[in-house]
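I have placed the structure first, in the form of structure tokens, so that the comments after it can refer back to it.
As you look at this complex, bear in mind that one protein chain is not there, while each of the others sits in place.
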Amino acid sequence: MRKWAFWLAAIALLLVLQATLRGLIGAYYYQIVILVGINIILAVSLNLINGVTGQFSIGHAGFYAIGGYTSAALVYYGGASIRSALQFLPSLFQDTILLVVGLFAAAVLAGLAGLAVGIPSLRLRGDYLAIVTLGFGEIIRVFILNIDAIGGSRGFSGIPQLSNLFWVYLLVLATIITVRNLIRSSYGRAFISIRDDEIAAEAMGVDTTRYKVLSFVISSMFAGIAGGLFGHFTMYLHPNSFLFTTSFYLIIMIVVGGLGSIEGAVVGAILVTVTLEVFRGFGAFRLVNFAIVLILIMIYRPQGLVGKRYGYS
Amino acid sequence: MVLHRKTRTKNHNGKSTRPSGILPLGGFMTRKPWLILLCVVGVFALTSCTGAKSDSTSEIVIGEFGSLTGTTATFGISTKNGIDMAVDDLNKAGGLLGKKVRVIVEDDQGKPEEAQTVVTKLITKDQVMAVLGEVASSRTMAAAPVAQQNGIPLISPSSTNPKVTEIGDYIFRVCFIDPFQGLVMAKFAANTLKVKKVAILRDIKNDYSVGLAEVFADNFKKMGGNIVANESYSEGDTDFSAQLTSIKSKNPEAVFMPGYYTEVGLVVRQARKLGLNIPFMGGDGWDSPSLMEIGGEALNGSYYSNHFSVSDPSPKIQKFVADYKARYSVTPDALAGLGYDAASVLFDAIKRANSTDGAKVRDAIASTKDFDGITGKITIDKDRNAVKPAVVLQVKDGKLQYVETITP
Partner (left out) sequence: METFLQQLINGVSQGSAYALIALGYTMVYGVLRLINFAHSDVYMFGAFMGFYLANNEWIKTNLGTSPFTAVLVLLGAMALSAGVGILIERFAYRPGRGKSRFALAFWLGIAGAAAGQLVNASLASTLIGAAAGLSIGIALEKVGLRPAKENSRLALLIIAIGVSLFLENGGQQVFGADPKFFPQIIETKLLDVGPLRIDSQKLIVLGVAVVLMVLLNIIVNYTKTGKAMRAVSFNLDAAKLMGINTDRIIAFTFALGSALAGAGGILVSLLYPKIDPLMGIMPGLKAFVAAVLGGIGNITGAMLGGLILGMAEVMAVGYGESTYRDAIAFIILVLILLLKPTGIMGKGMIEKV
């Protein structure tokens, strides 16, 4: 009963915000709020694989990209036929279904990519895994660059704007709650055990293979959803938005916030996104100062601002 | 015997045994990170609120976006220089509609999503009445929908991909488009250089390069020519020996390389070292003061299409070159000239519309005819592209020389 009440209240609140926020704070801040939401989804999902399962993955931008392009391609090329099949519904419902279908496809394809990356990862530890994931991220990007049907180096334009505050933050909630529940379950305990001591976990009978791959797949699915939301908001996708520097920024978010906890990921995502915007005032020195702040935070508080890890009492 | 699942929720020292989660939030709220977060958001809110709310009664505010940092920084900086000069010249001559013009510049770092964010900021937060930008078609295409949605006219000084203006009727450009530019060089190759076999070397990461190469190939083949090789590289590459060796083995009479000047210099050097001494041809992406610096003597005998030539004796161009040199200590390139023209066309349109209203200015821009710009006589056609001639320049004895003009 309480779950229903919670979701009802959340949906109601989001609908209200959706209707009013843009008018209140202006399109610029509205856009920042949306980007923050998308980054939260990315950070929380990345945290699942890095902070909770302890697998060092720095190729998240690849799954982000796959999700974005998949959803965009599906809606762009298949949108007309899907719409004609749903002609009896009002346009708003058509858009909703279109978005849901797109995001679902994004999640599936990104999840498959996660499988493809996760399986080789079984054999690798630490830094080697990091490099492989980095490599995969770049390989994905270069391949997208060469596929003309989704724009390649021209970029994919003409994506209909289907996502908005409501959808982004609804999915933010869904992501956070799903990941939280996952962590509190036996799956979560398995993940944490793999992070803390993989050999001991294996010795205690935890099927590390299965859980590591599961972690990758779930994490990449959410990244795919974030990508879909991104594409449907900016209406234009270009491989330059998915460079390894993007992956680095995501890692920075979760580490600055505090590796291992959802709060950390959320705080980190908000902080980094907002800081980068605030620093626009510094003009040319924007990224220089961002780098300095980053270095100082890592020197003086390496456990991140929230600094809490699951599994520690 | 029942296996008892652990139900204790607290261990011996009172700490919870559950993995900590979002709730309870009690002690969490008083921790430092939230304070820091609040501070940052607060600073953000403050700095943004105190941002100069443009006083539209005393000045006209226009926005500009470009890549002032990143790999194509010189493009953004050149364009900015041109626009700044145009604004200053205008303000010195009394301004527009009795008011001074002010430009707010934002850096998109060469990233498409940044372009979109900054243009949104310019339009919705800074309340600009028009936007100038950008050089790279991919970034203009990311930002243009925002301008279109908000009814703010956007003029691109140098994006040549035809798809840019297709985004909406508020999007314009003051340069020619790639279909025309590709035709220009194809004509030049077939009729002036009289070559039949050409190899193409294009930048696969660059939509401008890919598009231009395609148009050139189509037109050149229609004129009876033959494309003997089609190689590619990536923006940022430094070694082209593999592609050049491959090209050499196909015996072309010339090479068409429609990329950015950043790679051209290196390519031509390496080509000469490999014994490939045929002429190289290119597009307006070659145009930059750094081209000659990097390419040196190897560039002699190369040609490229451009928007204007600094050695053109026309008094208007010479004055522009002299003023620019006095102000920035370098010779202007085509991007600076186009930046200047984009701003000038906008000012002219505002004057003719006698208002800063988006729709009126848009209509005025659309009806621009024979505007006397630095880069030629500009007429905006029904597709909101500029109809103007292109010049072909030759590198001879380390200098740029004008060869001919090709009209549409």
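Think of it as A and B in the order they're written, each chain with its own count starting at 1.
The definition used in the following text is that a residue touches a chain if its C-beta (ideal position, glycine included) is under 8 Å from a C-beta of that chain, and two chains touch if they have at least 3 such contacts.
All values reported here derive from a predicted model rather than from experimental measurement.
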{"item": "Residue, one of B:Asn81, B:Thr262, B:Ser302 or B:Thr368, that touches the chain absent here", "value": "B:Thr262"}
{"item": "Residue among B:Glu64, B:Glu134, B:Asp178 or B:Glu231 touching the omitted chain", "value": "B:Glu231"}
{"item": "Selected from A:Phe6, A:Phe93 or A:Tyr128 as touching the chain missing from the view", "value": "A:Tyr128"}
{"item": "Chain B residues that touch the omitted chain in the full complex", "value": "68-71, 73-74, 77, 204, 231-234, 236-239, 241-243, 245-246, 249, 262, 265-266, 269-270, 273-275, 288, 290, 293-294, 296"}
{"item": "Missing-chain contacts mapped onto chain A", "value": "56, 120, 123-125, 127-128, 130-132, 134-136, 138-139, 142-143, 145-146, 199-200, 244, 248, 251-252, 255-256, 259, 282-292, 294-296, 298-303"}
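Just so we're on the same page, only the chains that are shown with their structure count from here on.
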{"item": "For chain A paired with chain B, centre-to-centre distance based on mean C-alpha positions, whole Å", "value": "30"}
{"item": "Chain B partner contacts - residues on chain A that touch it in the complex", "value": "26-29, 31-32, 35, 145-146, 152-155, 157, 176, 180, 183-184, 188-189, 192, 234-236, 238, 240-241, 257-258, 261-263, 267, 270-271, 274-275, 277-278, 280-281, 283-284, 286-287, 305-308, 310-311, 313"}
{"item": "Residue numbers on chain B that touch chain A, as the complex places them", "value": "11, 15-22, 28, 31-34, 36-37, 40-41, 43-44, 47-48, 68-69, 106-107, 109-113, 116-118, 120-121, 123-125, 137-138, 141-142, 145, 150, 161, 163, 167, 204-207, 210-211"}
